[in-house]
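Let me begin by handing over the structure; questions about it come next.
With one protein chain withheld, the remaining protein chains of the complex are depicted in position.
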Amino acid sequence: MNSFGQVFRVQIFGESHGGGAGVCIDGCPAGIPLVLDDFNNDLRRRKSGAKGTTPRLEGDLPEIVSGVYRNHTTGAPITILFRNENTRSADYNRLIAMPRPGHADFTGNRKFGGYNDPRGGGHFSGRITLGLVAAGVIAKKIIAPVLIDAQLIEVGGSKDIPTKIAEAIAEHDSVGGLIHCRINHAPVGWGSPFFNGLESTLAHILFAIPAVKGVEFGAGFAAAAMKGSQHNDCFIDASGKTLTNNAGGINGGISNGNEINIRIAVKPTSSIGKEQTSFNFETQTMETLYIGGRHDVCIALRVPVVVEAAAAIALADCCCLNTNHE
Amino acid sequence: MNSFGQVFRVQIFGESHGGGAGVCIDGCPAGIPLVLDDFNNDLRRRKSGAKGTTPRLEGDLPEIVSGVYRNHTTGAPITILFRNENTRSADYNRLIAMPRPGHADFTGNRKFGGYNDPRGGGHFSGRITLGLVAAGVIAKKIIAPVLIDAQLIEVGGSKDIPTKIAEAIAEHDSVGGLIHCRINHAPVGWGSPFFNGLESTLAHILFAIPAVKGVEFGAGFAAAAMKGSQHNDCFIDASGKTLTNNAGGINGGISNGNEINIRIAVKPTSSIGKEQTSFNFETQTMETLYIGGRHDVCIALRVPVVVEAAAAIALADCCCLNTNHE
Amino acid sequence: MNSFGQVFRVQIFGESHGGGAGVCIDGCPAGIPLVLDDFNNDLRRRKSGAKGTTPRLEGDLPEIVSGVYRNHTTGAPITILFRNENTRSADYNRLIAMPRPGHADFTGNRKFGGYNDPRGGGHFSGRITLGLVAAGVIAKKIIAPVLIDAQLIEVGGSKDIPTKIAEAIAEHDSVGGLIHCRINHAPVGWGSPFFNGLESTLAHILFAIPAVKGVEFGAGFAAAAMKGSQHNDCFIDASGKTLTNNAGGINGGISNGNEINIRIAVKPTSSIGKEQTSFNFETQTMETLYIGGRHDVCIALRVPVVVEAAAAIALADCCCLNTNHE
Partner (left out) sequence: MNSFGQVFRVQIFGESHGGGAGVCIDGCPAGIPLVLDDFNNDLRRRKSGAKGTTPRLEGDLPEIVSGVYRNHTTGAPITILFRNENTRSADYNRLIAMPRPGHADFTGNRKFGGYNDPRGGGHFSGRITLGLVAAGVIAKKIIAPVLIDAQLIEVGGSKDIPTKIAEAIAEHDSVGGLIHCRINHAPVGWGSPFFNGLESTLAHILFAIPAVKGVEFGAGFAAAAMKGSQHNDCFIDASGKTLTNNAGGINGGISNGNEINIRIAVKPTSSIGKEQTSFNFETQTMETLYIGGRHDVCIALRVPVVVEAAAAIALADCCCLNTNHE
């Protein structure tokens, strides 16, 4: 299932080398101002081209196919399409013989009985996040004045990010990173008890972002080593403000009005220039594998805006739902 | 929304001090053998009574209200009910004046306009996990021979768990813990690309467990500090087995046949015997708060079986869904 | 799947002769006044005992297991349980040999591989509508001041209902009926274009009521024989009131503020005292079948309150959803 949300519902589609990628949004309230320029900033942040990211440069121009009239959402489903361009032909058959370590070549092929589109990762490509970012732009408008800010705070375990990137480039390797996402001005009361708690829905969509392997809220994993007297956030005023914020702004799955704090672990890009040894499923022997093509040395550089979009989508759904319960 | 799952759907209900707690399961396949004794082992593991857990001792006897006939599931919805007993009356009005730090007293009250049941945490009580554990017993049968094993591996940052528990008891404090969950014999192909990837659905339900504040798969947060050449799991045979397992058994959101590896951070119990300073919303001043009642010193002791149940439920849904795609 | 609704979600469970039947409602707003007496009137209307209905008389007393505190809904899931009593043992094995014509004996047995509970129809029993009626009582409160009124207007093709009932009783036969449901004071704007239009959601839940075989809105089937100039409802004032109401209060799947008009066809009770000839799956021959037990001669007598409940549930979901779009 490639849809997310109960009321504000987002459906992702597309492939890296097919006709394009995009998103269809159902349940978006009518009357939200929306023009093409609104997408520029977030799409530019997601775009390749920076040091450490793939040199594949595309226009990534969105087309609003439906759901917008006279620069406002109409209440009907909004479809946004990104055409593919600048795709190179390649021999993808070898991915079946030697699926790339860390990629979905092996699992995608097996799950779909060999019918998956292998070109550029197909539907598993990071390119699919274009639709997510576009939906995020709309979601951010819905949740305003709630503000989401995600930053890459560590690469390769260090805060000296440029050095770690340069190192990985020099070694024809890749490197992982850590993202910090802070959400401010969320009202008290978003999220539902148990299965649709805020941690559940945020983690659900954050783990959908390719390369994310860990998500923690507030003190997160550090909380496992703490005592209750340290971890408990005592209230200090009538708004519900707390002295500390080890809960990351969420109690019982519901926002408490303090900053929502999330940390997201991004693994290193799976495609590396360095040679690897892996299994050849055709010859049934271990072989040396060289991966060519254009790749990001540190995909985590491009993930913060995707994290923001994902969080915004989850919160927009909470926001739409919440109207009913207050 | 208190339901989870697309085909095998679990709906939780109940309160700590009301008529009871339980679960209604929709979409369970017919013909699964089920008798009351099947619940004993997991319910006992969840039960209070061990050192470090609350002295509230209840029978916790499940009643199968519907969906089972002649010791087999019928294909109709299965409702399992746990009656409440041994509940003590108490003055819960003070929870509104001084919501307990770390609890959902404040958020629950605000979200539901003061109509929430505050007794014993109401619907936010850990008691609600009874229904989850019961559903997990059935889910484990559906996914057999897949095996799920969760263990508490650290308390208070240490592997010497009894010492850390004793320390917290002596200090009238509580302490957090770290759980390791390993899933073996899962086939290749569970999970879907993007929004319903295996990490997304597992994290969704794991974060629904009260007190869980972090979830990571495989190398998890450590991956953020790794290089691609270290992190990539090279294939070594025709079954898809990999040399390392930094991916935690999941590529592109889909199981790859290796062990699925999850670590879950559990915060310390919010209720502590130690005095705390917090805000009194009635008097509008900071005051000292003493929390009486019966509480777990380390709730993490009781969480492993709940983690197993949650994972089993998510996988049972994948299992039911997967039939269609292979 | 036995749940219905996007925000106000109703999950039905139970069997005729098992532990009981009931409903679990998720997403009900907090703060709705609710006491046991609120259920009396609608449960009495549904109850057996009238001429033409089965002589099985049960207390049908609801128990509110969860989600209500101090006589108000809490925002947590509401579970309502009806215990079974007064069930007679019988030899249900013969239903497998000779499935009763018109019943779900054959389809239920085949679908669930023989694991279905055959006693009294099991999960296919009309008894399951108890949960629906209970949920309807709550739904009616949510949609107030919208009023739903359903009446049996014809039995056996005649408006002389007592005569037709008496005739069927005398013949040891059963007879079908026609129900008219009128919904007043619904605001303009309930329902969504296309898949969740008001006709779609109302028909969905109305056809879930056992024995319903036809649903029409406004002029309905008569519209197929009309001309546009006859069928079009011209507006006559600024509220959107129309001169005629051939549309039954719905345009483009959205309520237009006029009375919503539905007619529902209920087939005759399948169990009849009269002998029938049917196939014996064991002996592989045609045989004469006598159905004993206690049955309704005209199940349509008991359906109007179920129709009201079903419509109320569908509208309560629209009502909750609608808040977001206006």
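We call the chains A, B and C, going by the order they appear; numbering starts again at 1 in every chain.
Criterion: contacts are C-beta pairs under 8 Å (C-beta built on N, C-alpha and C of every residue); 3 or more make two chains touch, one makes a residue touch a chain.
Here the structure is a predicted model, which is why all the values come from computation and not from measurement.
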| Given C:85, C:149 or C:171, the one touching the chain that is not displayed | C:171
| For the full complex, which residue in C:64, C:128 or C:311 touches the chain that was left out? | C:128
| request: Provide the residue numbers of chain C that touch the chain removed from this figure. | output: 1-4, 6, 10, 12, 99, 101-104, 106-108, 110-113, 123-124, 128, 154, 156-158, 168, 171, 173-178, 188-189, 192-197, 199-201, 203-205, 207-208, 210, 212-238, 240, 242, 246-248, 251-256, 263, 265-272, 274, 276-279, 281, 284, 286, 300, 325-326
| Contacts of chain B with the absent chain, listed as residue ranges | 6-7, 27, 29-30, 75-76, 193, 320-321, 323-325
| field | Touching residues on chain A - with respect to the absent chain | value | 1-3, 9, 11-15, 18-22, 24, 26-27, 30-31, 63-69, 72-79, 81, 111-113, 115-117, 119, 122-123
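Throughout what follows, only the chains that are shown with their structure count from here on.
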| At the place where copies chain A and chain B touch, is the share of residue numbers found on both sides over half (same) or under half (different)? | same
| query | Which whole number of Å gives the spacing of the CA centres of chain B and chain C? | reply | 37
| request: Any chance you could list the residues of chain B touching two or more other chains? | output: 1-3, 12, 111-113, 123
